[in-house]
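All protein chains of the complex are present and in place, except for one that has been dropped.
To keep things simple, chains are lettered A, B and C as they appear, and every chain counts its residues starting from 1.
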Amino acid sequence: MSDRTTIGVGMVGYAFMGRVHSQAWRSVGAFFDLPLAPRMAVLAGRSKERTEAAAAQLGWDAVETDWRELVRRDDVQIVDICTPGDSHAEIAVAALEAGKHVLCEKPLANTVAEAEAMVRAAAAAPGKSMVAFNYRRVPAVALARRYVEEGRLGEIRHVRAQYLQDWIVDPEFPLVWRLQKDKAGAGALGDIGSHIVDAAQFITGQNVVGVSALTETFIKERPLAAESAGLGATGTSATGQVTVDDAALFIGRLSGGAVASFEATRFATGRKNAMRIEINGSRGSLAFDFEAMNELWFSAGGGGFERVLVTEPDHPYVGAWWPPGHGLGYEHTFTHEVKDFLEAIATGADPTPSFADGLRVQRVLAAVERSAAEGSRYTNVED
Amino acid sequence: MSDRTTIGVGMVGYAFMGRVHSQAWRSVGAFFDLPLAPRMAVLAGRSKERTEAAAAQLGWDAVETDWRELVRRDDVQIVDICTPGDSHAEIAVAALEAGKHVLCEKPLANTVAEAEAMVRAAAAAPGKSMVAFNYRRVPAVALARRYVEEGRLGEIRHVRAQYLQDWIVDPEFPLVWRLQKDKAGAGALGDIGSHIVDAAQFITGQNVVGVSALTETFIKERPLAAESAGLGATGTSATGQVTVDDAALFIGRLSGGAVASFEATRFATGRKNAMRIEINGSRGSLAFDFEAMNELWFSAGGGGFERVLVTEPDHPYVGAWWPPGHGLGYEHTFTHEVKDFLEAIATGADPTPSFADGLRVQRVLAAVERSAAEGSRYTNVED
Amino acid sequence: MSDRTTIGVGMVGYAFMGRVHSQAWRSVGAFFDLPLAPRMAVLAGRSKERTEAAAAQLGWDAVETDWRELVRRDDVQIVDICTPGDSHAEIAVAALEAGKHVLCEKPLANTVAEAEAMVRAAAAAPGKSMVAFNYRRVPAVALARRYVEEGRLGEIRHVRAQYLQDWIVDPEFPLVWRLQKDKAGAGALGDIGSHIVDAAQFITGQNVVGVSALTETFIKERPLAAESAGLGATGTSATGQVTVDDAALFIGRLSGGAVASFEATRFATGRKNAMRIEINGSRGSLAFDFEAMNELWFSAGGGGFERVLVTEPDHPYVGAWWPPGHGLGYEHTFTHEVKDFLEAIATGADPTPSFADGLRVQRVLAAVERSAAEGSRYTNVED
Partner (left out) sequence: MSDRTTIGVGMVGYAFMGRVHSQAWRSVGAFFDLPLAPRMAVLAGRSKERTEAAAAQLGWDAVETDWRELVRRDDVQIVDICTPGDSHAEIAVAALEAGKHVLCEKPLANTVAEAEAMVRAAAAAPGKSMVAFNYRRVPAVALARRYVEEGRLGEIRHVRAQYLQDWIVDPEFPLVWRLQKDKAGAGALGDIGSHIVDAAQFITGQNVVGVSALTETFIKERPLAAESAGLGATGTSATGQVTVDDAALFIGRLSGGAVASFEATRFATGRKNAMRIEINGSRGSLAFDFEAMNELWFSAGGGGFERVLVTEPDHPYVGAWWPPGHGLGYEHTFTHEVKDFLEAIATGADPTPSFADGLRVQRVLAAVERSAAEGSRYTNVED
């Protein structure tokens, strides 16, 4: 690959999402025949020392301690935003205005207003933009979409989506940033509920048009995390208020006439990352659970469901990898994401999910919150 | 077994429910050491010819063509009501007033008012009464209840219940009585939604206190059934209106603080009788699907769920049957039901689920219908 | 049903097999439209008191304490043999010679010689005879057979069959009759290995033609059972030798060119009644596990296996029972067995599995034992 086709990537943030994005940038070229070779140019983080250590481990060539510097650099053409939601809008808008392409972690923003600003910036800028709903690139989820497009489900009647985790069941689990509304925007609803709303809309090709919702915070007070409390590891008895939902349940309607139920929770003891979706149509049905991510279950009616092992060469993304039966893992959804993003940049196509798709999800979440606040009444999602 | 301990049973109706109740009465004495030996005394149905044929096949000693005659007979101490919901109240009240014990199919009645009348009659009468929510007697469901009682789940956080069938997905399926509000009372909501509401309340020991609901009728017009149309098998192009729900979705709250989601549908292509319930508590979780009725899944947190094969001698009801690993079927839930009913009659205990339990379910269904009619707003279940 | 079509049944033995056979005779007429109505005429057992109690509970009209009396009775046309294997031959031959029809529990006999005598008696007698390999009448197993017959598997390449139980893992489990060669004939091999050999031959339509085998007795000495020791419940420290295999493993070839592996054990901790068979053909594959007896897994190649819920009306035997998704249990395999036996008697057809089929299985077991005794060398099954 000649230098001419190299494209520089600058990533902001190096926690969980930063680690997995790094692995995607590092690996993608070895498996996909790319029009553009990504160069892992710059990593930005607030602490110089920690950012340098992360860059060394994750394979970034340089560091910045201010994301604004990263955005200004000439060796960066793609800005990859892996920070908490409260900084997405500011970084993304600045990067787009600086002519960069932007890949932004989900949810797109913490508020509809921020998301709208991002969509406007994306529309006005020359760069491409994409929101990182990575579950669209699970081969089984992409295959589900294909089945719907091929008409194998017929008319969609039901969507039944859950995202179940259990990592804060313990009341002693501390008040981390994801439990604080000012940083995270929302709780389970925004963090994982956003994924199932996006997946439902992606697979069915229909929008959620209205919802009726309940939210709940089971544990309302939690110990301050050591960092927040400004204290050492010896701990403290200080507690703080959980300002986001622990669980969100909503039912609603899709633009094509289906009814849907959604549930996002961090209190499903024993469920670790059960992002599950079942879709029933007039001709067939689908079921998926991320805890068995290489399987898609399909029924054409009759007496059964077929467990499709989504490792065949003609399944989405799979041909680039291993022989049948040699499954993929969580990280590969990100490898597929950056592969598609690079291709869109090279060909000038509009990548999906777009910022507009991210805004659409945001508006569903906002409708959920309004419905929950107003006695669960049915609430239309704004256009 | 001496005559002294024989008790006569009269059953009204001999369709699906009548067939399975007959098998229960016929079999129960061979497996359980009963204080009272049931005698299959009388079967009532409207057509003499068909009732006699059914009695011969199902093993009933005599027939009546008017249920009122059955209720009056001295050789009948138990009246077993296996008719559609619109006649439950009348038969049950008459039977109770005649001093009989009454086992009544679910849902208890088509309206709350009817169900209230039945509860009043049950309270005033000497006979015992029970509503036939048979899924309580699936060994795995009874074991789930035991686990909750033992505290193995801790504080209940989530209930997630679905009852999924697909028998009317085809728009050409005719307008049978179950699709007509005057006969069936409700659609999927009453027929199968009632089972998951009862199961949720039974297993958790908590009541549903409020709901927010959507209902939907996907196919609003269907061919008249040959019988309804007064026509022969050659068919007709006449159609009629479906006056019940095809699907009902509701979310709500339980008396102990849990949140819950429920879904009942006859449009889940490929799901045949998927009565599923998952419960998450602060210490553990449970999952059950009737399509694999001999299995209960339990998690104590950690990394996994245990598939408990509910065929061990110390599991509920199982000791009476076969060695471990030799599963039971649908019919045995009814055998367990009549066994418990006979024991309650013999000991003077109040059998469960009582008519009051049936009324409680009815009130949840009524709240669902009110909520669905009023923009899904959160609706309290009446006490 | 008129008296003219009644047929009297006499059953010998009332333990586990006797209880489930009784349930089959009691129930079959309520579900299947039979040409002959079975009458539960006589039960034979050695102890008068216990036989009378069993007859009262299980619903038999009369008792005998000598099976020879039962065989002589005019009100008995069918003799149903539910005793340990060491008495099968004697009873069956006597019954056949007395002009009765004979249903005999499996394995057909404890030795090939006995089985041969039974086959000769069956050929010479007017009565019909059948060996009770009940697993053939699991609807999923019968459906598997149908799939093979329809060519959906193509040419059979592999059979992989296991029968896994765990009821004697504990070395303190006593030396019951099933662990004594003189009574049981063999251990896991005869008791459960016989089932998987029969199922493999039945489903594929091919015979096992040669085997190479290992057998093992893990626990060679066990406490005497209270009965055997002639002692009360206070127990004893006396032990006796286990004279049968705890486990048998064999590989072999089928008449149509497939290779096969078989394993029968009572030491598979956690497996309760895992009678499993997987068959791979050039066009498709099947998998079954009795612990989930209402499911058959089928693959037509491609990426997956379909879980067929074998509860559809067009599945074998299922139409007589309940709506889709309402599963059957262990006992129903026997109900199907007696239904088919009664039909064969009425129509004059030869029921299957015949005594010759039982002998064929016996010869495979004998080849297994010879091979195991002679250094596992490949041993042809005698014709």
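Quick note on the criterion: a contact is a pair of C-beta atoms (placed from the backbone, for glycine too) under 8 Å apart; a residue touches a chain by one contact, two chains touch by 3 or more.
Quick caveat: nothing in here was measured; it's all calculated off a predicted structure.
Colleague: Write down which of B:H315, B:H336, B:R360 or B:R377 is the residue touching the left-out chain.
Modeller: Answer from the full complex: B:H315 touches the omitted chain.
Colleague: So which of C:T83, C:S212, C:T311 or C:T333 would be touching the chain we can't see?
Modeller: Here the residue in touch with the unshown chain is C:S212.
Colleague: I need the residue numbers on subunit B that touch the omitted chain, in ascending order.
Modeller: Touch set of subunit B with respect to the missing chain: 302-312, 315, 324.
Colleague: Touching the hidden chain in the full complex, which residues of subunit C are there? Just list them.
Modeller: 153, 157-158, 160, 162, 164, 166, 169, 212-214, 216, 218, 247, 249-253, 257, 259, 261, 263, 265, 267-272, 280-285, 299-305, 375-378
Colleague: Which parts of subunit A are in contact with the chain that was left out?
Modeller: 1, 16, 19-20, 22-23, 26-27, 29-30, 56-59, 165, 167, 271-274, 290-295, 309, 311, 322-332
As a convention for this text, only the chains that are shown with their structure count from here on.
Colleague: Sort the other chains by how far their Cα centres are from that of subunit B and give me the top one.
Modeller: Relative to subunit B, the chain with the farthest C-alpha centre is A.
Colleague: Looking at every pair of chains, which has the largest contact count?
Modeller: Chains A-B share more contact pairs than any other pair.
Colleague: Quick check: how many Å separate the C-alpha centres of subunit A and subunit C?
Modeller: Whole-Å distance between the two chain centres: 55.
Colleague: Averaging only over C-alpha atoms, locate the centres of subunit B and subunit C and give their separation in whole Å.
Modeller: Roughly 35 Å, centre to centre.
Colleague: At least two partner chains per residue is the criterion; list those residues in subunit C.
Modeller: Where subunit C meets two or more other chains at a single residue, that happens at 309, 311, 324.
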